[in-house]
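The complex appears here minus one protein chain, its other protein chains still in place.
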Amino acid sequence: MNHAVLEARSVAKTYRVNAGMFRGSQALHAVSDVSFSLGKGEVLGLVGESGCGKTTMAKLILGLETLTRGDIFIDGTSIREMSHREIARRVQPIFQDPYSSLNPRKSIGSIISLPLRALGIGTREEWEQKVGEIMERVGLPPRLRHNYPNQLSGGQRQRVAVARALIMRPEIVLCDEPTSALDVSVQAQILNLLIDLREAMGLTYILISHDLAVVEHLATKVDVMYLGRIVEEGPAEDIFSDPLHPYTQALLASVLTPDPDLGLPDVRLDAEYPNPIHMPPGCSFHPRCPRAEKICRTVLPEMKREGERRVACHFPGPARGG
Amino acid sequence: MSGTTLPIQQDSDTGLGREVVFPTPGQVMRRRMRLHKGFIAGAICVLLVFMMAIFAPILTPYNPYTQHLSERLIPPVWDAKGTWKHPLGTDNLGRDYLSRLVYGSRVSLLIGFSCMLIAMVIGTLLGMAAGYFGGKVDSLVGFIITVRLALPAVLVAVAVVALIGGSMQVVILVLGCLIWDRFAVVLRTNTQQICSMDYVDAARAAGCSTFRIMFQEILPNLFNNLMVIATLEIGRAILLEAALSFLGMGVQPPTPSWGLMISEGKEYMLFQPYLITVPGVALFILVLGMNLLGDGLRDVTAPEGQA
Partner (left out) sequence: MSDVLEVKGLNVDLSIPAGILHAVRDVSFSVRKGETFSLVGESGCGKTMTALAVMGLLPRSATRRAEKIRFEGEDITDADDTRMTRIRGARMTMIFQEPMTSLDPCYTIGDQLEEVLLEHRKVSRREARERAVFLLEKVGITAAVSRLKQYPHQLSGGLRQRVMIAMSLMCGPSLIIADEPTTALDVTIQAQILSLLVSVQKEFATGMILITHDLGVVARTADRLAVMYCGQIVETGSVREVFRRPLHPYTRGLMRCIPIPGKTRPGQKLETIPGIVPTPIGELRGCPFRNRCFFARPACGAEEVEEIWLSPGRSYRCILRPDDVMEGRAA
């Protein structure tokens, strides 16, 4: 039994936003009552569209935002009791945009060694050596350490981001859309690198992505988020072969695989993605759900558990009809 | 693509297109500096005045304070009655005008730089704090800026000097504490933009302290704008000092200051206009040079693809 490397318990994050000139501030529930746990060596895929709260979850786990309610435990210790530096030793991020995740005024060597220098680990010679090692690990020629980010390609920059994340041997790597901003052929290189490193360094990943093909390829466990809540969770194979929540089904149906014999999917989702400030009552998905009934409009569905799977729906089950 | 930075080609030509090597930000800046006419013109003007200030003793044999009462109000050498003994003439107390001008440049430059430095420290700290912390800190700094902008700098300076008395130190301190507003406003916005970049989040996630993030991650990216504003503020400080000295509220006589020289010459304006035009032209050249330099720096350090 894997002991949980990361555990989230009823995590909630609410922002206060200005809703207009005379309306004062309103509450934006970016994340509501999210719980999950992650074992060592697993890859958790957090899936959802824009506004679902996955980026906020990432910031909460990294300690970049404070929890409004609930708690997150890394290796059994609550992050509320951990200092920034302690969190940094355990969790490191890889961001989406390779053009904004590297400081344009710093050399590559300086960028990669930043975690070591910030936490005061090791001596100057050790930094040099570690930087060289990790650069080779991620497929970057060590001579690039004197270059600047603008001199590197998108793929190379993303490798620098990977090197920076791994130089301190964290337990958990949080990948926020790590390949979305890259070209297709470069994506494959970076994905392979991530797979390689996970095995070689015994890492645990949290993979945040809207690209379901990438998630299906890497993740061992998937959490589907919608408007700040988890609507479905389970092992990756189960979720992709037999989704139970209507939103998961719609998401999967929308994935356009490069099969010329199939036309465009008929995804029946009425209405637009709602504004998170004005959350629909009851089940937050009901305005767009093909299965919505009266109870869905008034009562928030409870999370039903079955083995390793969880669904928050009044009427979960395979998609019906066409 | 690696951004839109101008590539420099290398000679390897394999039929697969030139291998492009993108220059470092420093190289880009230096290359642009060589080509920018305004920047060069400004740099030359400023350099001339600098040279004048540094080599003052070599440029003139006279002491700017020594009065030669038998040689008062001699016009400059281009006038019929001028001599090469006093190339720029003498003032109403017989002091050699060239040496007053040359030693006056030291005063102007010293005051300009000192005021700018004080203003830079105050303005940068306020601006960065407001941009980084946001929320209440931002509101507070915003309030302070508003108050400052509501005060006319010259009047406040005059009032302070009237209370304490004028001298170089007082002028520097007062002006320095008044002209930081541009630093604060611009750097606040800049800092906000930088904070939205992922590398700031990455630095926080890497365990950097707030201090480290502000001074090692954010400040280097503010450097370009900082330099531009600094050069423009030097010009502003010099003009303000000249105005104060003109009003008798700045540097006190007999210290040579270009503003003071204009003030002392205004009684003789009609018949000995050179008493005003010589320091006036010098001021003009120095401030123009500073402004050209500042504008040029802005162009030279602008990111690719932006004006």
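Every chain is named by a letter (A and B) in the order it is written, and numbering of its residues begins at 1.
Throughout what follows, a contact is a pair of C-beta atoms (placed from the backbone, for glycine too) under 8 Å apart; a residue touches a chain by one contact, two chains touch by 3 or more.
Owing to the predicted nature of the structure, the values given are computational and were not obtained by experimental measurement.
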Field: Sole residue of A:E126, A:D196, A:D242 or A:E293 that reaches the chain not shown, by the stated touch rule
entry: A:D196
- line: Had the left-out chain been drawn, it would touch chain A at residues 49-50, 153, 155, 183-189, 191-192, 195-196, 210, 212-214, 216-219, 236-237, 240, 250-251, 253-267, 269, 272-273
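Note that only the chains that are shown with their structure count from here on.
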Message: With centres defined as the mean C-alpha position, give me the chain A-chain B separation in Å.
response: 48
Message: Touching residues of chain A toward chain B in the complex: what are they?
response: 59, 62-64, 84-85, 87-89, 91-93, 95-97, 99-106, 111, 114-115, 118-119, 147-148, 150-154, 161, 164
Field: Residue numbers on chain B that touch chain A, as the complex places them
entry: 1-3, 5, 21-25, 197-199, 201-209, 212, 217, 220-221, 223
